[in-house]
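All protein chains but one are shown at their positions in the complex.
Naming follows writing order (A, B and C), and every chain is counted from residue 1.
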Amino acid sequence: MAKNYATNYKPNDLLAVASAREVNDGDVVFAGTGLPMLAIMLAQKTTAPNSVCIYEAGSVDGRPVDLPASVGDARCAWQASVAAGLTEAFYGQLHSGYVDLGFLGGAEIDQYGNVNTTVVGDYSAPKKRFTGSGGNPDINSLARRTVFIMVQEKRRFKEHVDYITSPGWRLPKWPSGEFVHRKEVYGKFFQGGPSAVITNMGVFRFDDDGIMYLDTVHPGFTAEQVKDNCLFDLNISRCQGETERPTVEEIELLYNEVDKEGIFLP
Amino acid sequence: MAKNYATNYKPNDLLAVASAREVNDGDVVFAGTGLPMLAIMLAQKTTAPNSVCIYEAGSVDGRPVDLPASVGDARCAWQASVAAGLTEAFYGQLHSGYVDLGFLGGAEIDQYGNVNTTVVGDYSAPKKRFTGSGGNPDINSLARRTVFIMVQEKRRFKEHVDYITSPGWRLPKWPSGEFVHRKEVYGKFFQGGPSAVITNMGVFRFDDDGIMYLDTVHPGFTAEQVKDNCLFDLNISRCQGETERPTVEEIELLYNEVDKEGIFLP
Amino acid sequence: MGKPQKVTLKEAAALINDGDFLTFSGFTIWRRPMAFCYEMVRQGKKNLHLFEVNGGTHTEVLAGAGCIGIWESCWVGHELYGKLGEALAAGQIDGSIIVEDYSHGQAVARLLAGAYGLPFIPTALSMGTDILNPKYDNLKKAGLRDGSNPKIPLKKYDIVHDTLYDKGEILLIPAANPDWAVIYASQIGTEGTVRVFSQRYVDVEAIKAADKVIVIAEEVVPEEYIRQEPDRNIAPGYAVDYVVELPWAAHPTGSQFNYDVDADFMRAFYQASKSKDGYKKWADEWVYGVDSHEAYLEKLGVNHLQNLRANTVMGYSTTMKRGTR
Partner (left out) sequence: MGKPQKVTLKEAAALINDGDFLTFSGFTIWRRPMAFCYEMVRQGKKNLHLFEVNGGTHTEVLAGAGCIGIWESCWVGHELYGKLGEALAAGQIDGSIIVEDYSHGQAVARLLAGAYGLPFIPTALSMGTDILNPKYDNLKKAGLRDGSNPKIPLKKYDIVHDTLYDKGEILLIPAANPDWAVIYASQIGTEGTVRVFSQRYVDVEAIKAADKVIVIAEEVVPEEYIRQEPDRNIAPGYAVDYVVELPWAAHPTGSQFNYDVDADFMRAFYQASKSKDGYKKWADEWVYGVDSHEAYLEKLGVNHLQNLRANTVMGYSTTMKRGTR
């Protein structure tokens, strides 16, 4: 049956839908508040019915009937398989090796997928302080794949982020600080790393050297426009064309089932 | 009111009663199966009503109405404050520093309070294998005081035990194996150590050098008889006299309430 | 050891000295001991050293009032209802608060090690990040890693090679053992057994890691009742030192099966927290302007609170309006 694509949707709708399509059926997904939550919940209702979700406050495979406003929300634990705490989430699940996919956000990202959610400017004399790392770098450390959902703005796509909160593909190895491949930092703990970045303009992936490239461009944008919205020299030569649009069914699910109260999708 | 001492009791009754008297009110006690269990339960019904008991299978402050036959028994968790598992018992309670008193048993003991529950003979070619350590050395490592309840036999009170399963006051410091004071092995983790050994013949304590001496002798025995039942040269010069006898009330509690089915006290 | 002592909110807060090292129950905007934090503000605590697996609205209330000297954590904000921790950020930027950043998983390791009496726990989480950048060790820069404060580790972390399985390098994360854990819990038994509902967050670990524990409980229930299902409890009475019975003590944060997050109240606080003046005005109304928790509740009003009340089956409010639809 031909897909019935939506003609009218908002940028965040496409973000949620494109993210949901990154979930493989059966994936164990570790997600944060907001769009990541919408993405995993939509995936569970469409192409990945056997995927399960862990939230860092300690709920494992919850089945919320009302959208949680944060990962600590009682709604996360409704019909959960296990409700425990952070030690369970970070060590019993994530460090233990169960997590296939992490859905994360970020304020700034660089061409290696290093993400900053900590400060603007010099850490020792910051201009602005963000929320801090939260579980972002942890999930990004040991999930087999991670997908970042971000706003595309030139100042957010940088050659080097001001502070590496969350580890991409080329990283400082402490104590020396020498930049090396992620595999060298994680050694035998290496499980994978950032696999996609999804913004309001396109879908990005990483080549074998761990450098970001444009994979698909969202309808209404050109690859060049995306490149112009990066401070680093984005590789657009591998762009496969347009990102698949949301279907009518997906939009209906998002607005009528996943976020029926209009919390993240007003 | 004068105490009403029992005139007719069995050796195990006195063992249980003398052990119960080692419990201070409010103590957090970590106990094993058998006589240790009788001792803490009797103490709770007499002089230490605010003492609580942890069993290594994971029950914290249980209030059994029927005597548990082992520490993994469902009876241990009846009206418990917390029922969890071994990680909670060994790390969340013991290693965390909550435990005041450990009640333990042993097959062999030496003059420093080192206890063997592993093998008879050379470990590498043993003549006999016992049950193994269980939690005995762990409880004995980090409880502030430990009390051993044992059978007095000459072959069990040795100059050196065949295998140090549970740590007394003078110990090998690995990897060298040099014998040093317990404080040197445990460093800043030191909390205390063996404080008494109670047998069917007497009550023993440890001097400042960590050497066992006879504190009181049970009615019906002499200090010399106890000394004759040790392979090492027992110090009996500090013996204070006779161990206090069980009272009628204590015996009644033991037989009619603590072990009303006659499991450990037939 | 023994049973916890019943005290009033004012008495409990008075136990805390300036400079003490504290941690709190809860997760971001859930089960925070808010009433206790308001009272600490009223009592004018200074130079508090906080270790928090994560921060939240309570952190911001303390930061805005100038109570915090050192903040070791990984995150602060109000989730959906206020993106940033504005007061804490201002403190870091103007240098009045020393911030020591860890990742969330590393912060869990710190408290877990503290709970288990271990000096450290290994982790492979967040290797290769600037969290480990030696230049960014703010407690060291402040000269506080010299061993003179036994609550501050000599190193922010260590890196060792695994000799047991040859897995390569791994981090050792130092324990955190605060002087105080201030825990908001849904139920406490008459002899001190503690219960929370739904996710446990790191409340179990916080209780064990701290030297002294204050529990602010929504309600006191018969000990026999709470012991009928001991697998659902998080701590025995001997692990608790002081108890305050205080309904709605987590407001405006939520408490599963008690009440939901007060989104409007939190949004208003967040707006206020963006400036010193804004904070002062807000605190004059909601903290300094009410001399007791009861007066605070009265000011909020019955119908406002009733709207937050959790559905007893679902565990959260099913009556409050949350979004645009």
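In this text, a contact is a pair of C-beta atoms (placed from the backbone, for glycine too) under 8 Å apart; a residue touches a chain by one contact, two chains touch by 3 or more.
These figures come from a predicted structure and were not determined experimentally.
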{"item": "Omitted chain's touching partners, listed by label", "value": "A, B, C"}
{"item": "Hidden-chain contact residue, picked from the options B:Cys53, B:Ala77 or B:Ile198", "value": "B:Ala77"}
{"item": "Selected from B:Val151, B:Val185 or B:Ile211 as touching the chain missing from the view", "value": "B:Val185"}
{"item": "Selected residue (touches chain absent from view) among B:Asp13, B:Asp27, B:Asp138 or B:Asp215", "value": "B:Asp138"}
{"item": "Chain not shown, touching residues in chain A", "value": "26-28, 50, 52, 59-63, 77, 79-84, 91-92, 95-98, 100, 142, 189"}
{"item": "Residue ranges of chain B at the interface with the undisplayed chain", "value": "33-34, 56-59, 66, 69-78, 83-87, 90-91, 94-95, 118, 123-124, 126-138, 141-142, 163-167, 171-175, 177, 182, 185-189, 259-264, 266"}
{"item": "Touch list for chain C against the chain that is not drawn", "value": "117-124, 147, 150, 153-155, 157-158, 160, 162-167, 170, 172, 174-175, 197-198, 200, 231-232"}
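FYI, only the chains that are shown with their structure count from here on.
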{"item": "Shortest walk length in steps over touching chains, chain A through to chain B", "value": "2"}
{"item": "Computed distance of Cα centres, chain B from chain A, in Å", "value": "56"}
{"item": "Distance from the mean Cα position of chain C to that of chain A, given in whole angstrom", "value": "27"}
{"item": "Sites on chain A at which at least two other chains make contact", "value": "none"}
{"item": "For chain C, residues that touch 2 or more chains besides their own", "value": "204"}
